[in-house]
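Partial view: only certain chains, each at its native spot in the assembly.
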Amino acid sequence: MPQSAENIKDHISLFSEPEYKELLAQKKANYECRPSDEKVNEQLEYSKSWEYREKNFARKQAVINPHKACQPLGAVFAAAGFEETLPYVHGSQGCAAYFRSHLARHFKEASACVSDSMTEDAAVFGGLNNLVEGLLNAKHLYKPKMIAVSTTCMAEVIGDDLSAFIATAKEKEAVPTDFPVPFAHTPSFVGSHVVGYDNMIKGIFNYFWDREKGEVKPGKSNGKINIIPGFDGYAVANNRELKRYLDTMGVDYTLVGDVSEVFDTPTDGTFRMYDGGTKLDDVRDAINAKATIGLQHYCSDKTLEYVASKGQATASLNYPMGVSGTDAMLMKISELSGKAIPEAIEKERGRLVDAIADSQGWTHGKKAAVFGDPDFVLSMASFLLELGIEPTHCLCTNAGKEWEAQMKALLAASPFGADCQVWAGKDLWHLRSLLFTEPTDMIIGSSYGKYLEKDTGIPLIRLTFPVFDRHHHHRFPTMGYQGALRTLVEILDRIFEVADASSDISYDLTR
Amino acid sequence: MLKAKIAELMHEPGCATNQAKSEGERKKGCGKSLTPGAAAGGCAFDGAKIALQPITDVVHLVHGPIACEGNSWDGRNSWSSGSDLYRKGFTTDLTNLDIIAGGEKKLYKAIKQAIAKHNPPAVFVYQTCVGSLIGDDVDAVCRAATERLGTPVIPVNSPGFVGSKNLGNRLGGEALFEHVIGTVEPDDAGPCDINILGEYNVAGELDQFRPLLARLGIRLRASITGDARYREVAACHTARANMVLCSQALVTLARKMKEKWGIPYFEGSFYGISDTSDALRNIARMLIERGADPSLSDRTEALIAEEEAKAWARLEPYKARLAGRKVLLYTGGVKSWSVIQALQEVGMEVVGSSVRKATEADKSKALERLGGDEEKLADAITPRDMYAMFKDGKADMMLSGGRSQFVALKARTPWIDINQERHHGYAAYDGMVALVREIDLSINSPIWAQVRAPAPWENS
């Protein structure tokens, strides 16, 4: 028998047992009515060819293995970063369940999010009743300080008007009139989670600056800098790293949508339905800041436009990673706050540069494929160029022409960027063709890349959301000089592992 | 049409509980409306996908905006012993323009491309909220595609908003009944062929009982749908008996197969020792009734005796360590009752079982196994209340799915995954031993002492 109590095999080894192999082989031969192995292999080999690649890229209607999530996921993530705030989805309950799973699987933390469970009736008559009842129940059950409402496709297709619905709900006393209920329309069929993030942050600003007490005019400057980190799977560690920099520089700041405590609560005997998050009073006061910086351009485009309309200075960066990415962030903060960059930070920079130089013999000339969100891919590619690694394929499902142009400019500026290709709007099945026809030494992306790794044999380095199949990686930063050092080590470790695994004769002790 | 189907599915006459209900009660159906504003589980689309995606060799194409597929893509540990085509996420990625212009043409082209590229035995097309609301007729597109392209294209009309995950499971079964089962005629039908309905091969559980069947000479014609191949399912109307595992999900399918092809069915479970033995006995009995060699009965009893003895011997060392330990079951459907007995068999006390996604039949079975104590039947529990249960020592551990695990862990309470993300199979005799071993490893792990202790300076 396959299992014995003395030695219970887990699934990982169980199916290598001879009885299973035989069983499965028989099943395959006798029951599955499948084409011959030969034919299957032929087809498989064909799917690795240049010819297939061309067909694959001609594909227009079907998307296979897309690497993007939808607007409300971004909105839920954004909303989670505020003081005692319950993310609320107006629409089908299934969508909300997905968002909770997605965030919990990545952060290994419970993720709060409710929906108002619209059904077929709501599709016909509109979702007003669901919203009214939903707000009432949610406030009662989960006792939040704020409920941030986003929408699923369903509510968008039938055209529910959140602004009017929420006003009605308040009239019907589902929640008190002064209870904050910011909202954002976040149709899944437009944009992706990065746009949803942008919409929700803007919605929250808009609630406190224009709707809570009518239009607020900026008053006396509070001397602070607002920082919007953007959608980031490593926010837990990255936000802390940002705060360390800002504290070291002596900059007064508000981190807008700070999930670092929300998705990393301690196990210490206290129940926390909510923890951390940006204080609502700080959001109210954020209108009086000196300036607002978005750390991910594609996550705060509309928000910054709105902030600028209030007369505030704004700046937009692309995921501050690597030497120049971090340089740019620090200099922008320094410029806007008037605070100098202290020597301690410069020393960290020097240590990163030192590490890059130490390892250049192992990085130079390597090739990488990168996929993920637009700012991540841009910044990762830039860091790779700093390491002498060629980002051969840069692919982003949820990016368009602006990003493509920005990527091409980046690559054109480096002697190592000449052979690199930019793929906006393509999916991971496209990437598979790219990797078979023009292989690289590594793939940098999310856990979804593991199927590419398995197919192509090219090692995957997990460095962006979602990371479902490794634990706690998001508890270490990727931003800043320390984050770059860690990223470098992740890359080097895989390079050394490949060297060790593929060499018998040169299995060296020193590398 | 969809509405009528839903009403029918929610009033399943094949369900034992419904049969006992008054006319009025039956009309209300066994579906349960959800509470707006409370955390809830998956939608009908999710349910249909769960029920059908384990068919490993076909293309599963989602007709909707990117996220329906993006969010659900390969999120379950449903394993395949062969093709991994099912693990690829295909979608039409409906966008703004499609919503104005309609997405039927796009869908047709996507089907065509998928067939040209992957040459699958069939394509399953899943309708979503958006596709449905903009009025795309998936049934018509699939019919046209099947005719013109020569490959079966199966519509699965289960948009999220029509209801719960459970309803979606049923709609998935409906699609199989209407479009798949009976479309292939095998040349080797035998007297010992059975189907298993509602088994998704999560963590490879299929292979914890498939070898037992094989030893009895019973052939698993099709598992619906764990580790299934399309043509197996298409030919499964020739089986002599059906066993329904996740009764709430696919009992309607079983009833319809009985009506159409005369295949008798029973509802059973492979969780726990006695349930496993009962299941094997029932299968043997039904096959004999339909013409199998009567010696099957004795052989079955011999196998049961041998396997039970082995299993009990294996479980013996755990009993003392688990006796009296209190478990909260926070799952749903069939597992809300079937796992209870398994736990009781090693002397554990089940202090509560959530019947969130369970049918009335499930609930009554659970109640029976819990000694009729209604208080132990829980509905959804908020994180705050769940945390309190653990803090107050009302439960020593929880068995649940991944989303709620962190509440238990925060309360420093052992937890193991028995839902779709689990990595160990818990079915049949071997699975029972594995489950008990996992429970023991978890509940008796020394980490809890460590984890429960406050920082030592808090004591001094």
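In this document, chain identifiers A and B correspond to the written order of the chains, with residue numbering beginning at 1 in each.
Basically, a residue touches a chain if its C-beta (ideal position, glycine included) is under 8 Å from a C-beta of that chain, and two chains touch if they have at least 3 such contacts.
Fair warning: this is a prediction, and the values are worked out from it, not measured in the lab.
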Overall composition (this structure file), stated as a label formula: A x2, B x2
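What we mean here is this: only the chains that are shown with their structure count from here on.
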Whole-Å gap between the CA centroids of chain A and chain B: 31
Sites on chain B touched by chain A in the complex: 3, 33-46, 57, 61, 64-73, 75, 79, 81-83, 87-96, 98-99, 106-107, 109-110, 112-114, 116-117, 119, 121, 128-130, 133-134, 160-165, 184, 203-204, 207-208, 210-211, 214, 221, 229, 231-232, 235, 310-311, 313-315, 382-384, 387-388, 391, 402-404, 406-407, 409-412, 421, 423-425, 430, 433-434, 437, 451-452, 454-455
Chain B contact footprint on chain A (complex, rising order): 1-6, 8, 10-11, 14-15, 19-20, 23-24, 27-28, 31-34, 43, 47, 55-56, 59-73, 88, 91-102, 104-105, 108-120, 122-123, 130-131, 133-139, 141-142, 152-154, 157-158, 187-190, 192, 265, 267-269, 271-273, 429, 448, 451
